[in-house]
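All protein chains but one are shown at their positions in the complex.
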Amino acid sequence: MTTFAELLLNGVSLGSVYALIALGFVVIFKATEVVNFAHASLLLAGGYVTAVLHDDIGFWPALLVGVAGAALVGAAIEFLVMRRYRGRDHSVLAIVTIGVDILLVTELTRRIGTDVLAVGDPWGDAVLTIGSVTIAQTRVAALIAAGLLITAFLLVFRHTSWGVAMRAAAESAETAALMGVRLGRVSLGAWAVAGGLAAVAALFLTVFPTPGLERSTSLAAMKAFPAAILGGLDSTTGALVGGLTVGITESLATGYQSDLTFLGRGLGDLAPYLVMIVILLVRPAGLFGTKELARV
Amino acid sequence: MGGAALAVRDLVAGYGPVSALRDVSIDVPEGSVVTVLGGNGAGKSTLLRAISRTLSFHGGAVTGGTMTLGGRPFDGRRADRAVAAGVSQVPEGRQVFARMTVEDNLRAGALGASGPRTAKAAALRRVHELFPVLAERSRQQAGLLSGGEQQMLAVGRALMASPRLLLLDEPSLGLAPLMAARIGDTIREINGQGTSVLLVEQNAALALRLATHAYVLEVGEVTLAGPAAELAASDEVRRRYLGVVDETAADDASRATEARPVLSRWEDSR
Amino acid sequence: MTAVPALEVRGLTVRFAGLTALDAVDFTVAPGTVHAVIGPNGAGKSTCFNVLSGVYRAASGSVRLGTDELTGLPPHSIAGLGVARTFQNLALPPTATVADSLLLGRHRLTRAGFVAAGLRLPSAVREERRHRERVREIAEFVGLKDELDRPAGSLPYGAQKLAELARALCMEPELLLLDEPVAGMTADERRRTAAVIAGVRDSLGISIVLVEHDMGVVMRLADTVTVLDFGRRIADGTPAAVQNDPAVVRAYLGEDAEEAS
Amino acid sequence: SSKATGGDGSGEAGAGGVKTGDGVTDKTIPIGALTDRTGVYATLGKSVTQAQQLYVKQTNAAGGICGRKLSLTVRDHGYDPQKAVAAYTELEPKVLGFAQFIGSPFVASVDQRIRSDKALVIPQAWSADLLGNPYVRVIGSTYDLETINAIDFLMKEKGLKKGDKLGHVYFEGDYGENAVAGSRHMAKKSGLTVVEQKIKPTDNDMSAQVVALKKAGVKAVVISAGPRQAASLVGVAAASGLEVPVIGNNSAYAPQLLATQAGPALEKMYYVSTPSLPIGGDAEGPRKLAKDYAKAYPKDALDNGVVAGWTATDAFAQALKRACKAKDLTREGVGKALLTMDDYDSGFGAQTFSDPDAPTSTESVIIRPDKGAKGGSSVVREAGTAEEAKDFTPGKD
Partner (left out) sequence: MSDTSGTTVVAGEGTPPAKTVRAVRPPGPRLYLWIAGCVLLLALPFYLDRFWLQAGLFAMAAGIGAIGINMLTGSTGQLSMGHAFFLAVGAYGYCAFAGDGGDGLTGLGLPTVVAAVLAVALAGLAGGLFSPIAGRLRGAYLGIATLALIFIGQHVLFNAHDLTGGFNGRDVPPLNVLGFSFDDSELVIAAVPFGSAEKLWYAGLVLLAGCAFFARGVLRGRPGRAMNVIRDHRIAAGVMGVPVARYRAAVFVLSSMYAGLAGVLLALVFQRTVPDYFGMVLSLEYLAMIVIGGLGSVAGAVIGAAFVSLLPQVLTRYSDALPLVAESGTGGVAPGEAARYLYGAAVVAVVLFLPGGLIRLVTRRGTPSKHPQKPTPGTPGPSGEER
């Protein structure tokens, strides 16, 4: 039973990191309807800046600069690339982000080289022990951060005009412009926010239990795909629930893999996708996503 | 809030190689209602898009002419500037944000408005008064509304911005007669509060009743202009835009059928 | 000339979350007539069409076309029975040419599948040729012959509405559902479109159900009229009778209706 | 047509009466390197390639081999099979052999062609699956042997005993699965139970695995994964009270880890089984290489990839020298020369090339992370072969 509790807790804590990554996806999708494949490189950029700077200016300032830096990179992608596209097809823009990702990841991995960069976080490898179950303090921090950020965004989307402007712009650029929405600003803002979120997520991806930032850190962004989808691509709540679902599924599938050998070993990565498929069969727009309209 | 006079001079606009407007000049005096009549493809929507700066979204562009709003040059390049200057448009074909709720659509309408919170609340109350169904359905996705309800939403949304110049592209499209009349009253009322209105409407009878001035646009050019009452009396306008009287309609219809090739039934030869 | 079946709608009820869009609606469309359905906005007219064409499921009630029960059938099966419709909001792919859109209307009448089309089997080629011929005839009939090769999106609104009508005609329907066919047209164009619709009834002898807010057109074309309000039928009868029904005037036309059209 | 067959010069006598062909001219001996600088094995690829470039530079500076300069043509395939096969196809007609080929699946995919092309290939992968092709020569012990030696160390020196449970966390793919073959063999021979945990290179957080291992009650853990996974595993195990020795394969350690949070835990409970002496060793070979490499690439870390790259090139060069003596610098000549190398030692351990089907060594050195030592590790047990490894045929478990 404690094993189960420990795996569950571990899943929740892992899931909170995924939720943060998924939130970044969701923000961009909400504002622009683009599936952002460059999110991985934003992660890497944010983590890199934090990791490089923490020795000189201390952890918290470095994190702040990291968030700002990634936000800047996000904004730059929007300003230099996304904005230049004159067509309307969102899948085309998704392909553009693949190109951007290749560029950025190549540059960042070149800079990171073979290093494993520590980010100098204050939590170290300290753990919290609850009964017989332990959880890393970093993960508690991640859980709190994810909870706070997602709640904050939920409120912002619901109660400020920014959220309305974002959704309006995503649905119809022309009509949104007619409402006085400054399209450039909205998508620039979304990309910047997604960048900042990626930097926060990168922090939690590179602290204890993982040794630090290195070139393949960005691959974790892949896990956020099923998270974002099964929650519903345009839902902040969905990002949280999706992230946690993926985290828990992965943790349980890994922890009990010895009991599941008939399915082959190493189910941890596959299981979230299977859960996602099942959920999509029942709810084609994810758990919290906006349902497709069906009227003429 | 008060209205603003719009003066369009020698406007030339088109979509790539397609020219849609040629040297169009139109005046909307402060606090007036001006209507533009014209057949399909005459360029009415293009004119409104040119004013609200949304031509680029259709692959079109203004290539000549000048505009002034309230006496000041009005050649800003972006749609949001136009909105900030007090121009608000009901676009052709409703264009409600289908996946957003009715409530959020109305909030979106107020995005460009600079007024205080209370002004927005008041605008919302008025819209709800005007179209009670929008209050009833405030949590429904706009795309699920009926056609006419969507049209009401589109008009209500434009009113949320408390504009100085209101551009209406076929506001009565798909509205039941009763509701079309109510839109007419609303336009009159808004105008009464000082907003200038530029109205494009297929329901020419309604439009001419509301307007002080009218223009007839044909294939991109202004062919007739003058006080609305005068135009309403002209034969040309009566025949083409007001429709003939009912008795001849049936003849007309049958004459037309005789004139055109009759469609034979399809006999599947297999 | 095979007999066109009658359409019988009985006790049709449609509910959406917390809203009864159609409430036990009855009406009958006699073969070969134009039957108008009118009513205020949100009365349930389009919803009724959506049920007739299979887009929505009815909560209860029945819709019979001749001997076929339509409720419960998916849209494509209903189309297969010869029910065609146009849409209140255009549903015409903007980049496809008019010719292609019309050919799409022939979908139910043609057979070529992936293999036949891919290999260009003689049967597919022959079929394509025959149906293009017919598409041309229909385009000529509605007056779109010269627009066949243009992308539908570049046509003026009125022409697009006509293209939709032509596409529906291309299905060689036995029952044609028209949702606000003249909305957005000038008086002139309305007249012409009304003439086309009358021509369809006369030369093809099919039944037409017409939803329209333009009372002039309704009066001119309809043989019978059903009036809906809040999903209920409030009147049913000849155009003249309905127009003078006080309930209809109150709910729909307003006192000065004449002027509005 | 330019492709029409004519004399291709193969087997003709060149300068000094040496038979040449396969791209070898009187001036140069071209060697290929199929590396990964932009994919998942980029870390390894960088070190190996730089060491090889350094070797070639030094050799050429010293006059080259057989009166000819070595020239190394590097192609980065980014761990993409299509690019890897394309790069092989491109270079094969131009080079005498390959001193580097990263990615054993890719080596496997051109296996047939290597047999007919007869070019010597030294892969930087130590999977037993690569054995059996006379032209593909794995230098050092294979992963399975390395694992057997590692478990032997655990049993002899870390208190693991018969009947105990042994955790094994391994990568999906050639490396991990070959290593697991070693621990299965060991389990059979020594009465252990292996608790397997398969992971993917994208898994960076080993918490769930540690929970599972804890639940199973393992007494020691082998990890056949990347450095990150090892660091995470050791860190989590230490923090959550699974205090058992952990030993990794050669690829499961990088000195850069010592600077991270996991550093102290690694120093406390982590060991690594490696086929060669660490670059930080005191012997003359390692010392010189460490010095030269640090001079040539001051920014880059010294890791085992450097040793692997250096050793591979050196072995190739030794074979060339012998082939030169035999006046046959063709592929066949090099192949024959290689078989005579049964006493080769580059300074990082002895290798025997006389059996084309066997790895060149069955020995492993056990090292441990050591902040103080150059190269970040120090030797805990000298090169040796476990008893159980002796009757073990790699790849035939």
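Order of writing sets the chain letters: A, B, C and D. Residues in each chain are counted from 1.
Note that a contact is a pair of C-beta atoms (placed from the backbone, for glycine too) under 8 Å apart; a residue touches a chain by one contact, two chains touch by 3 or more.
A quick note: this is a predicted structure, and the numbers were derived from the prediction, not measured.
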Per the definition of touch given earlier, which of C:G105, C:G199, C:G216 or C:G231 contacts the omitted chain?
C:G105
Residue positions on subunit D contacting the omitted chain are 1-5, 35, 37-38, 49-50, 53, 74-83, 85-87, 89-90, 93, 103-106, 108-113, 116, 129, 172-174, 177, 296-297, 299-300
Subunit A residues touching the omitted chain (full complex)
29, 33, 35, 37, 81, 84-92, 94-96, 98-103, 106-107, 110, 171-172, 222, 225-226, 228-229, 233, 264-267, 269-270, 273-274, 276-277, 280-281, 284-286, 289, 292-296
It is residues of subunit C that touch the chain not shown, namely 53-55, 74-76, 78-80, 84-85, 87-97, 99-100, 103-108, 110, 112-114, 116-120, 124, 128, 132, 148-151, 153-157, 160, 167, 171
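Throughout what follows, only the chains that are shown with their structure count from here on.
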Return the chain pair with more inter-chain C-beta contacts, choosing between A-B and A-C.
A-B
How many Å are there between the centre of subunit A and the centre of subunit B, using C-alpha atoms for each centre?
43
Suppose each chain is reduced to the average of its Cα coordinates; what separation in Å results between subunit B and subunit C?
26
Touching at least two other chains at once: which residues of subunit A meet that condition?
295
Junction residues of subunit D, two or more chains touched:
none
Subunit D - residues contacting subunit A, complex:
38, 40, 42-43, 46-47, 172, 195-209, 211-212, 214-216, 227-228, 231-232, 235-236, 238-241, 254, 256-257, 259-262, 265, 299-301, 303
Hey, which residues of subunit A end up touching subunit B in the complex?
161, 164-165, 167-168, 171-183, 290, 293, 295
Residue ranges of subunit C touching subunit A (in the complex, touch as defined)
46, 50, 55-56, 87-89, 91
